[in-house]
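To start, the structure itself, in structure tokens.
Only one protein chain is missing from this complex, and each of the others stays in its spot.
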Amino acid sequence: MTDRPGKHRALLRSALKRALILAPILPALGADTREALLLGGPAVVAATWLSLHLLPPQRPLRLIRFLALLPGFLWRSLLGGVDVAWRAFHPRMPLNPGWASVPSDLPDGGKVALGAEFSLMPGTLVAGTRDGRLLVHMLDADQHLEGAVRLEEARIARMLGQPDTAHESLPTSGAGPS
Amino acid sequence: MIDAASLLLSVAGLIFFLAGTVGILRFPDTHSRLHALTKADNLGLGLIALAVALQAESWAAIAKIVLIWALVLLAAGTSAQLVARVALQQGGAPGSGRDDAGPDAVGSTPSGQRDPAG
Partner (left out) sequence: MMAAWFTGLAALLLLTIAAALWRIWRGPTAADRMMAAQLIGSGGVAVTLLLAAAGQPAARDVGLVLALLAAFAAVGFVKAASHRGAGDPEADDASDARAGRAEGRAHD
């Protein structure tokens, strides 16, 4: 069901993308001399290998779309900080905490990204998944949640691209028992 | 001009760190306190990173500041989920607020999802 060359090509593509994400860390650390690159090069290779080992690629990550998501994410995390600061400083402390569970069928990695994003957005905090549903804690239990989750889920799904048929050997939805 | 922007941003950053501390001390239950820590502190660090980046001596220094900030941001989103999950599994200790009853109501009934009122 999987042709080996296609699978290898997809793996190589993932490896190159991840190396592309990891490599800029080197100059940021100040490793800009030739000697530094002698050590840093292998470090990038090792980091890429470790990344592929810990989170095998399932869907191709689209770097451009990932970058396109950043401004909106930063803006919403700013709103999240302002919101919680307002509640903290307010004399009456307007809190109405509550829980909701929202189904999500993003693949591995996607749900963590969604959870991380929601944990920085105004009023929501994700506490992992149970039975394939995200457990969301809300500072205001009357907050509208479903629509926001769908919106972010769609954004992340677009960033991840279509399921890569070359990797169908791995489960693409839900989280298997680890 | 740049100095003024740095002053403003760094004061704002301090205010958000203060908000995080106030939230952690005031909020009634474990998960609400986690909201305060995650969101307010991250914004505080972002503002302070921006303030010092404006004063940085070189592009390399700016790159390092951005790296540190990105690292903390990534770690915050992920570790907030992890700590929230542990807090949920262990349940609140007696007296930690109304947080305790919630998650089970969600987890044990398949139809336990709140009605999105609208």
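In this document, chain identifiers A and B correspond to the written order of the chains, with residue numbering beginning at 1 in each.
Note that contacts are C-beta pairs under 8 Å (C-beta built on N, C-alpha and C of every residue); 3 or more make two chains touch, one makes a residue touch a chain.
In this text the structure is predicted, and so the values were computed from the model without any measurement.
Remark: the omitted chain is touched by one listed residue; of A:R59, A:K111 or A:R155 this is A:K111. Against the chain not displayed here, chain B makes contact via residues 3, 6-7, 10-11, 13-14, 17-18, 20-21, 24-25, 30, 33-34, 37, 41-42, 44-45, 48-49, 51-52, 55-57, 61, 64-65, 67-68, 71-72, 75-76, 78-79, 81-96, 107-108, 110.
The rule is simple: only the chains that are shown with their structure count from here on.
Chain geometry summary: the mean Cα position of chain A and that of chain B are 17 Å apart. On the side of chain B, the complex with chain A involves touching residues 15-16, 19-20, 22-23, 26-29, 31-32, 34-36, 38-40, 42-44, 46, 60, 63-64, 66-67, 73-74, 76-78, 80-82, 84-85, 87-88, 97-99, 102-103, 105-107, 110, 112-114, 116-118.
On chain A, the positions that touch chain B within their shared complex are 25, 27-30, 32, 74, 77-78, 80-85, 87-89, 93, 95, 97-102, 112, 115-117, 119-120, 122-123, 125-128, 130-131, 133, 135, 137, 139, 141-142, 144-147.
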